[in-house]
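One protein chain omitted, others in place.
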Amino acid sequence: MKARFPQRFSAWGLVRHGLTGDDWPKVWRSPELRRSYDVVIIGAGVHGLATAYYLAARHGITNVAVVDRGYVGGGGSGRNTAILRSNYLTPEGVAFYDRSLQLYRNLSSELNFNVMFSRRGHLTLAHNDSSLRTMRWRAEVNKVAGIDSEVIGPDEIKRLVPMMDTSDRTRYPILGALYHPPGGIIRHDAVVWGYARAADSFGVHIHQNTEVTGIDVDVSGGTTGRVRGVQTARGPISAPVVVNCTAGWASLISAMAGVGLPIITHPLQAAVTEPVKMFLDPVVVSGTLHVYVSQTDRGELVFGASVDPFASYSMRSSLEFLEELAGHVLQLMPSLATMRVLRQWAGLCDMTPDYSPIIGVTPVEGFLVDVGWGTYGFKAGPAAGEAVASLIGTGRVPELVAGFDLARFDDGRLVGEKGAAAVGH
Amino acid sequence: MTGTSFRLEDRPLRNAAPPNPGRRLDPRPGEVIDRSAPLSFTWNGRPAQGFEGDTIVSALAASGVRVFSRSLKYHRPRGLLTASFHDPGCLVQVDDEPNVRGAHRRVEAGMRVSAQNAWPSLRFDVKAANQLVGRFLGPGFYYKTFIAPERLWPAYESVLKRFAAGGRASAEPSHDSYDKRYAHVDVLVAGGGPAGMAAAVAAAAVGASVMLVEEEYELGGHLRWGGKRELDLLAEQRAAVDASPGIEVLTNSVVTARYDDNWMAVLQRSVFPGVRERLVKARATTVVVAAGLIERPYVFAGNDLPGVMLSTAARRLVNLWAVKPGTRAVVFSANAEGDAAAADLEDAGVEITRLVDARRGENIVRALAARHGAARRTGLSAVELGDGSIVECDLLVTAIGWTAPTSLLNMAGDRPVYDPTAARFRPGDGLPDSVFVTGGLLGDGTVDELVAHGSDVGRAAAARSDARSVRQDRSDRAAGADDDAGPARPAPLPVVPHPALFRSTTHGIVDYSEDVSSKDLIGAAHEGYESVELLKRFTTVTMGSAQGKLETVNAVAVLAEATGRTIGETGTTVWRPPYAPMSLGALAGRQFEPVRRSPMQGWHEAHGARPLVAGAWIRPDHYGDPEAEVRNVRTNVGIIDVTPLGKLDLRGPDVPLLLNLLYVNKWSKLAEGAVRYGVMCGDDGVVFDDGVTGHLGPDHYVMSTTSSGAEAVLNLVEHVLATDHPEWRIHVTPVVGDYASINVAGPDSRALLGRLAPELDLSPGAFAYMQVRSATIAGVTGCFTWRIGFTGELSYELHVPADRGLHVWEALLDTGRDLGCAPFGVEAQRIMRLEKGHLIVGQDSDGLTSAYAAGLDWLVKPDKTDFLGKPELAWVAERGGPTAQLVGLQPVDGTLVPPEGCQLVEGTTIVGRITSSRMSPTLGRSIGLGYVDRRLASAGTVVSVRLPDGTETPVTVMADLAHFDPEGRRLRA
Partner (left out) sequence: MILVPCPHCGPRNASEFRYLGEERARPDPVAATPPEWRQYLYRRTNPAGWTTETWHHSSGCRAFLTVERHTVTNEIRSCTVAGAHT
């Protein structure tokens, strides 16, 4: 089904509005909160909104509410570093993230909203022979799946990133890199707004500032029960299907339904510098140095690192994050010492033991989870939304996410992304 | 370039040397320039002059320069607005340093300064950019276009990228350095204005150690550009600060962030010659925030024209740098600061054509650009007032209110609250009791009232600090137990009513750095971006160089207007750290990236070893020809430096209990003098580390671990002993650094060691494989050696006191010369262990490899009561074993070495992977280790390996992991 926008975006529309000075139509409405929906999705980030959009667009399910305690995209979707790639380590990871990348590539026209996907190429540096071996492993798994991914040497790295110190005199010499040309960055807010606008056009209700305070589970029929709806700060909503898309807060929401999760919430920090003229095209990642960096189209360098060392729901930033980050960036590109950090922030990550998500059913019937996204949730949004929508629409778990079920932790079937995803943004 | 376009380079600098006497005023009482010290620098490649004490921009302004940059989107000319650090139009490139705050940075002789956003290559007319294109480039315009066809987006994107703001990142590392420092102070005062200085002096007076930090180059805050009364007070306060030995003053420094438990980031600029910046990390018992107020611009048409500036900017220019900001001025004033600015300007010889008084309901509507002459379209020529009259002027000064920079308070957990009386956000009541506020940030008052309040707060902060220190000295050390608070917080300062002025009847710029207008904000709000956070993200308002210090409150006010809410209901954005930007250089400081070296590493380097960075250590990879090194070990004898191996000294009667818990195999019966190989798993059954442990003497064991696992194993051992089994009588000591370790391997190793350890009976019967002996080697006592065989040869691993390591190493080579003794490196060792099929944990295992999958079935003893991972391993066995299995692999084509990481495939299905592969010099063919699905794991199965070029080649699954001497005859020789 095609979205029915009050007004489509186009260059011509831009010109017309420029000439008339008219306001644009509302990007999404502020509907009344109904007492009942077919599906309630908790969390208005990229996962929740993509789920809502694909439910409506692909399955014709439009009596859907997306509820969020804050504003659209105010959680991890608005705090991540917006890096896209599909060069994972395991075949199931590669297939899943490649589907997401495919959806991202066509998202602007699908949503009639320019999400500014910027194909930059993605470099994961190897500073020792063991990480070089892992890069080869990833490259070979990727190539079997048809993903453009190859190990390159220091000369090629220098050609792609002239500022990089590829000499062998450094503490962490650059021995090579996994190069993934399709990788890139995107405007994360635009993705969220695009999904929200498109979902809204189908009649999906987006309720901001509507905190979920409880989940109603009917336990009369069985031991673990069936979901009946949610309690919110604005009143109860009944629904036969409730989806938890709350990332860092996933444990708390699931606990409301009595579902325990193998998740630990860790803050993940990021920082941005003042803008300078473009000099860095690819996204550069170093697992050994716990750093990733890209330059936005605005000219800012966006930095991230690994998650904070201890679990916390605090989104306060830390100085040690910046210090370590700066030290490591300068190991890679020593001439950047005069660049200045303008702003730092933190988000919350729902880390799982195997660095892979948890998608699908729970012991509580009708209560679904799309959680455990750790530090790699944004790039997965479209494919995860598509999969959850398909699960709701068809009642069947899509093959693509079958390995990411919650029961794997009870059965001891962990996914092998541990090696690559630990710091592999 | 068209005739009407404008280039910064074209600005008249003909009068640049000497400084334009028309712009530079006669000496002012509070001026900070040294007229006896003129300086030369360049501006856009042309010579320019200033005085010591000038900022880059004050020097240029004194020379008549009015335009310092171009705006981000529309490339409108931008002049002075605040004449302070945050001035959004005054970011310049200085030599290799981008985005230098030109209105703050002092000019230095020889500086090469250039404008940043000037785009001389910009071919379209400024007028066209402003008025024709601009209307189509509303906020978020890029989200609405370039959507289809998608293949064209990269081309559009490359144009957008050219609009990136800012200067140029340096391509060469700077010669300047950066530094760090720790500080522990009782009271940290952020802001050296009257209240801050008073707080510092009062705190020091009662014995507190105080750090007083001021963003500008001198203490004083707004006193510096005041009249005689203020200057007298300034002198008095500075004298009091100087007379307080407990105060350390940091100027041109900024308290830029507050983190948990008052961990404060203080950025100190221009520390010493050659040191650009220093990051002072201060743990402050208490913090006093006295950041003052930031003057807020007014939103009206033309408010970004050069010649429109804030009252504080005008006063600073006149009084600090003796620069005349214009000749004919209109002053729009809603407060005393505006009135004072008018007086200062008049005093400086500027004609005040009109004082427009907001307190009487008067207003300004728009600023008009010059239509003729040199300033055409680049500067102010007239102002349209609320009554419709148009007043000609080249300077428009506005004084319409303030923003309280509550950044540090927000970082401490407080949320600002809008106060309609004061027409500004003010601190809330959410501060921890270790953070205090004083001065203009808190409320209004005369200078004397501010000083009095600062003193009270300084004393309270010192007392509070004292109370906290006392508490921390007692046993009650839990942070957060702040019940025994110090004296009460001084009452807050009152506020005086101030007219609420944000936007005039016209639309103007709200965010100067981002080129966002009030019209843009209203349009975005009407489009649905109604929360302040969404508005910020959609329009990028407040995301530029000043990070909202000038823009946030106006943006909130415009949003409130657009949505019909009050400013209080609309709320504000969160101030995120840092308050002022910090360079990567300062954050990194000096680079301390130590690497561990064995006592023999110098010898290795002197003898041509290729260095290998392996985790924390640097090691010899090889000495030129690793294959020759292998052959030498297999035929003669070689020695390798294995110092990085982890070593734990374990003593006590209960050590066997510990070993039984950690390792998957049995340890109760390890006789004295014996050594055993062991593998450790986690409780998930995944292989975690391996190594040998020797029983050296009564209740004395030494455990070796992998070098990368050394720390983790120590942590695990300590954890078990400290929490799970405190009753076990065991002492553990990490002894990696105590020993130099040398493996002597090869058929002649017995002969060689015999020469250096004559007392040691090396006969196979007396010192068998997998035994350990204490020894004196090459005259060095306190050594021990175990007979093990990672390489597969007869070999002795010597552990000698670290300081004698080099001596023993050299003695082995000297003594063994006739035996062909030569060093070998890590690469040769890896080849030989692969020939023997020994796994390397982490290479031939990963984060999910169970001990069974790694081919360690022979080692796992499920009949033990307990060991780490036992249940999981038992369940693996119950399921019939692992799904994939580590096996020996040999390519059918023995000349081909499939790289490590290559996948074993059946069509497009992955059925395994190669974890280790090498050409074996001993066998003359390629060999490997790898995982294959269980159904393919039987000997003789041929599987395809996919090579990096996409071709496939067959490999044979071998019966043994070992490719060479699987029976182990050589090592038992």
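Think of it as A and B in the order they're written, each chain with its own count starting at 1.
In the analysis below, a residue touches a chain if its C-beta (ideal position, glycine included) is under 8 Å from a C-beta of that chain, and two chains touch if they have at least 3 such contacts.
Note that the structure is a prediction, hence the values are computed from the model and not measured.
Visitor: When the whole complex is taken into account, which chains on show are touched by the absent chain?
Guide: Result: the unshown chain touches A, B.
Visitor: Among A:A11, A:M163 or A:A311, choose the residue that contacts the chain missing from this document, as touch is defined above.
Guide: A:A311
Visitor: In the complete assembly, which of A:T81, A:T232 or A:T265 touches the absent chain?
Guide: A:T265
Visitor: Tell me which residue among B:R278, B:K519 or B:K870 touches the hidden chain in the full complex.
Guide: B:K870
Visitor: Spell out, residue by residue, where the missing chain touches chain A.
Guide: Within chain A, the residues touching the omitted chain are 249, 251-252, 260-265, 309-314, 316, 318-320, 353, 409-412.
Visitor: Going by the touch rule given at the top, which residues of chain B touch the chain that is not shown?
Guide: With respect to the unshown chain, the touching residues of chain B are 259-261, 263, 472, 477-481, 683-684, 715, 718-719, 722-724, 726-727, 865-866, 870-872, 875.
Quick note on the criterion: only the chains that are shown with their structure count from here on.
Visitor: Rounded to a whole Å, what is the gap between the Cα centroids of chain A and chain B?
Guide: So the centroids are 23 Å from each other.
Visitor: Under the stated contact criterion, what part of chain A meets chain B in this complex?
Guide: So the residues of chain A touching chain B come out as 9-11, 13-15, 17-19, 21, 23-28, 71-74, 78, 91, 105-106, 108-109, 112-119, 127-130, 133-141, 143-145, 150-151, 162-163, 171-173, 187, 189-190, 193-194, 208, 273-279, 297-299, 316-319, 322-323, 325-327, 329-331, 334-345, 354, 412, 414, 416, 418-419.
Visitor: For chain B, which residues are in contact with chain A within the complex?
Guide: 96-99, 135-136, 138, 141-148, 150, 153-154, 157, 160-162, 164-174, 178, 257, 259-260, 263, 265, 276, 279, 281, 411, 523, 526-529, 531, 533-534, 537-538, 545, 547, 576-578, 581-589, 591, 593, 595, 612-615, 684, 842-843, 846-848, 872, 875, 899-903, 905, 908, 910, 913, 946, 948, 950
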